[in-house]
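Taking it in order: structure first as structure tokens, then the write-up.
With one protein chain removed, the remaining protein chains of the complex are shown where they sit.
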Amino acid sequence: MISNRKLEHLQLCLHSDVEYKKKTGFEDIELIHKALPEVNKEKIDLSANFFGKKMDAPIIISAITGGHPESLKINRELAKAADKLNIGMGVGSQRAAIENPELAPTYTVVRDEAPDAFILGNIGAPQIEYAEKAVAMMDADALAIHLNPLQEAIQPEGDVDATGYIESIKKISETVDIPIVVKETGAGIKAEDALALENAGADAIDVAGAGGTSWAAVETYRAQDHHLGEAFWDWGIPTAVSTIEVLESVKLPVISSGGIRTGLDAAKALALGASAVGIASPLLKEAYTGHESVITAIERFKEELRVAMFLVGASNIEDLRKSDLII
Amino acid sequence: MISNRKLEHLQLCLHSDVEYKKKTGFEDIELIHKALPEVNKEKIDLSANFFGKKMDAPIIISAITGGHPESLKINRELAKAADKLNIGMGVGSQRAAIENPELAPTYTVVRDEAPDAFILGNIGAPQIEYAEKAVAMMDADALAIHLNPLQEAIQPEGDVDATGYIESIKKISETVDIPIVVKETGAGIKAEDALALENAGADAIDVAGAGGTSWAAVETYRAQDHHLGEAFWDWGIPTAVSTIEVLESVKLPVISSGGIRTGLDAAKALALGASAVGIASPLLKEAYTGHESVITAIERFKEELRVAMFLVGASNIEDLRKSDLII
Amino acid sequence: MISNRKLEHLQLCLHSDVEYKKKTGFEDIELIHKALPEVNKEKIDLSANFFGKKMDAPIIISAITGGHPESLKINRELAKAADKLNIGMGVGSQRAAIENPELAPTYTVVRDEAPDAFILGNIGAPQIEYAEKAVAMMDADALAIHLNPLQEAIQPEGDVDATGYIESIKKISETVDIPIVVKETGAGIKAEDALALENAGADAIDVAGAGGTSWAAVETYRAQDHHLGEAFWDWGIPTAVSTIEVLESVKLPVISSGGIRTGLDAAKALALGASAVGIASPLLKEAYTGHESVITAIERFKEELRVAMFLVGASNIEDLRKSDLII
Partner (left out) sequence: MISNRKLEHLQLCLHSDVEYKKKTGFEDIELIHKALPEVNKEKIDLSANFFGKKMDAPIIISAITGGHPESLKINRELAKAADKLNIGMGVGSQRAAIENPELAPTYTVVRDEAPDAFILGNIGAPQIEYAEKAVAMMDADALAIHLNPLQEAIQPEGDVDATGYIESIKKISETVDIPIVVKETGAGIKAEDALALENAGADAIDVAGAGGTSWAAVETYRAQDHHLGEAFWDWGIPTAVSTIEVLESVKLPVISSGGIRTGLDAAKALALGASAVGIASPLLKEAYTGHESVITAIERFKEELRVAMFLVGASNIEDLRKSDLII
């Protein structure tokens, strides 16, 4: 049953309009043109360290899928790209494979195809008791724990008892020995939650804010009665706002994601202080065509990021993170 | 003659565009997503006390009708819903039945159908001398005194001597022994008026602000010459603005109404500090189809309110009223 | 030759789009609804004193025409309305009749038809030496001296030597024994100019600001090369802005005009502190149909003003001028 839902989700994200109507907020942020960059664009260094692992660019393919035959193909293509480009990649919620171990290969294909890439396992906060099994299944570099109360609230079969999450994260963070990244799934994280997560022992926060894929939108199409999904279609904290809020309230590394669509968006997120950016939906679309398409899309994205860095006079990511912005 | 006008009003509200072009202001207010709600949505408690009576949700069907055979049907359907859902309900101005007692059943049907619900009688400020008769007619829990100078000014037959209202309200509040709710009808109440009403002995204020049904709009269609109604179509204080102004100036409980269309609007009004919300026009439309339609509409509305509460981490109405907002 | 130009102007104002694209600024100003007006609308008093003369409403038909056979008809119809309604009226520039006395009747018809109304003579600042002749021709209550550098600059035959105007106004104000009203013609007056005029002895200022008839627009149609008129179509200080600026900088009575189109605009201008409002173009259109049309238009305008006064709780113009506004 999870499997069917997953397939529906994939297909809705591919073929229907499931984007927020409101924006990420990055369109209101401007990097400042430097007519005298004093940088050689060809020598710009996009590499970044994330929990001790060096990536060739501060880009993570956000958690998308696993648990369905279709997922195997998608994860393989995404992982080939992650391997080739040496960037990060997350798998979708591993719950399916924990409840039905036959499905494990739809996840582990990622590590097979990308033996050296930074890979994140994934489990939902409602299934946090599966955390150690999730870690064991994958040879992951970090474990993402996702929060998605919006989707859970809209989907009829959703798990809407959100009590005790912080306590569980605290426990898990003590037992799991790889870094824990707590992520939203498109509605963003507010300062207060970020602080609670820092105190609970989270090692990084992925804001996954509003402005890209809207899970209320996705569930609108699945519901018989559309009123609820429509009322909450635009619910959430815009990604740029959430990125700023979280960076200002905690010391943890922050992944900025949710509606990141160009290397220029990425440059803005990094200039705000993010450690990396995440992208889901646009890469899912490319994965259907194959890993070459994923690679081409990310190469374009990197070139846009590189041009933005050139034009603000930043020769590496640390420089970029010190750039001026106008908000 | 009143009867005919009432019928015209009902039909205009059903079939013509009589909404304000300007908004309630709630679209500029955002509740803040809490990725870690620490609440079980299934245990969220929507109940609220209003003048000692417990309602299953802080929702009042605003004053709509009475005094016409057509009203009987509408009031019966609305009352059945109010009874079933245990929410509040107001009747329309009782003037007609006081001047012509044969019409009383078009009002009293409400109490017959909803013996335990919180029911508000209704009389216009120009007919305030009928207040005691209005109370006597209905076994009401509170008496609403409505102010509608905008409509009175636009309709040719309007009563435009608005002197002495405050004095009369003061007197009535001493003689009537149920709580007095002073309400507007869609143009809102300003701080100064709220203060005058508090001093005059009003027990609650229903702002009935601008952004929903526009009585200037309704009267535009009835007038031979449209210039006046068109010039004042958008006259009034937006509901969110009026709600904030009144809450900041008096200590009385406040009903926020006028253009409340979703449970998300309601959540914002309650988070501002309102004690309950009121809805008129959308429920009038449902009432024509029957009480099941009214019930379905309100259930959707409640579910939206519940989801909003879940997503800000409020497990009951008092919690919600302490939630953060961005204006 | 002046005559032909005047006819062209009249026809362009009647048949072409000669309005500013930018607004008067009154749409950003809101009067505040008073649900408890404590006023009897039927007893609202619109009368106002202007230089010792009582008008039944603080409304002036702004300077429009004279000097052409067509003008005679227009001025007669406007004057009949001014007489009937006991409001103010200005004639157009009297230069034509001073240079060609045969044309005097096209102006004096106004006093003939409106023996008791408040009538303003009119002369342009470039022809200020005609001021005494202008006063002598009409049995005027005040003399308007108009400033129109925008139109003079755009029209090929314009008088563009604008030096010495302040000095001339100073001299004239000493010799002319009726009040002098200095008015713009649609581009507004700034604080600094208002101060200079007060010091030069002007008795009142008519801001005639931007947002209504645009003289750059009118001259665009007349010019062979449209670039100049188009570039300056929207040049000028919006009426609401100019009204506020002038009121804040001088103690003189202020007429607010330029784009005043409804009694609600008028109510806002008066609430800002203006002593009266002026209207030109809309009444010119009515005058072609006859004085009854002019009267109907002004009666509607007055009713809108009266409703606005009722809804803010002002029983006379002085009360209105003390009303609160939101800008």
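Remarks
Every chain is named by a letter (A, B and C) in the order it is written, and numbering of its residues begins at 1.
The definition used in the following text is that contacts are C-beta pairs under 8 Å (C-beta built on N, C-alpha and C of every residue); 3 or more make two chains touch, one makes a residue touch a chain.
Treat the numbers as computed from the prediction; the structure is a model and nothing was measured.
The chain we do not see here touches A, C in the full complex.
Touch with the chain omitted from the figure is made, among C:12, C:61, C:79 or C:189, by C:189.
Touching the missing chain, out of C:32, C:147 or C:204, is residue C:147.
Considering the whole complex, the residue from C:50, C:165 or C:301 that touches the absent chain is C:165. For chain C, the residues in touch with the chain missing from this view are 125, 147, 149-150, 153-154, 160-166, 184, 187-190, 192-193, 196-197, 210, 225, 227-228, 231-232, 235-237.
Residues of chain A in touch with the missing chain: 32-42, 262-264, 300, 303-304, 307-308, 310-311.
Going forward, only the chains that are shown with their structure count from here on.
Chain-to-chain contact here is organised linearly: an open path runs through the chains from one end to the other. At the chain B-chain C interface, residue numbers used by both copies make up under half of all numbers present, so the two copies contact each other through mostly different positions.
Residue positions of chain C with contacts to 2 or more other chains are absent.
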